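Handing you a structure now.
One protein chain is absent from this view; the other protein chains keep their places.
Coming up: chain A.
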Amino acid sequence: MGPARQAAMLSKKEKELIADIWESLTPVAEDIGADALLRMFASYPGTKTYFSHLDISPRSAHLLSHGKKIVLAIAEGAQDIGQLTVTLAPLQTLHAYQLRIDPTNFKLFSHCMLVALACHMGEDFTPVAHAAMDKYLSAFAAVLSEKYR
């Protein structure tokens, strides 16, 4: 299923919910992003192979800056989900031709991002928010891998 279709599966309410959540997380982008990455490295050690050129120990400068980059990109996409393909065009190229991260890893990272959100938001990460966020992150990952082949 194409990414535009995936994004269209989000209702207006879900899009607003997602936009609100990511806006509120922008001030702690570094912490959420680093947390999600660390969780992924702990549960899925194979994912560390993409970071052999960086220092990914907890609280390292590389980890924090990388985590921040990822969260800010997700947050930016959340402000206008209908335009994901446009917003992410440069990142699509980057991932397809340079980074070439196997797309299975996007699922692993998305799961760890959901866990990070659950830890951070507690009861506020309701089942409805979880469902919406899972759909959004799936659409985001699908757009990122659109130029792979």
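One rule holds for everything that comes next: a residue touches a chain if its C-beta (ideal position, glycine included) is under 8 Å from a C-beta of that chain, and two chains touch if they have at least 3 such contacts; residues count from 1.
In this section, contacts and distances are computed from a predicted model.
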item	value
Undisplayed chain, where the name is taken from the UniProt record, one of "Mediator of RNA polymerase II transcription subunit 8", "U3 small nucleolar RNA-associated protein 15 homolog", "G protein subunit beta 1 like" or "Globin domain-containing protein"	"Globin domain-containing protein"
Residue of A:Trp22, A:Phe41, A:Phe106 or A:Phe140 touching the missing chain in the full complex	A:Phe41
Option touching the unshown chain, where A:Leu10, A:Ile70, A:Leu114 or A:Leu144 are the choices	A:Leu114
Residues belonging to chain A that touch the chain removed from view	35, 38-39, 41-43, 111-112, 114-115, 118-123, 125-128, 130-131, 134
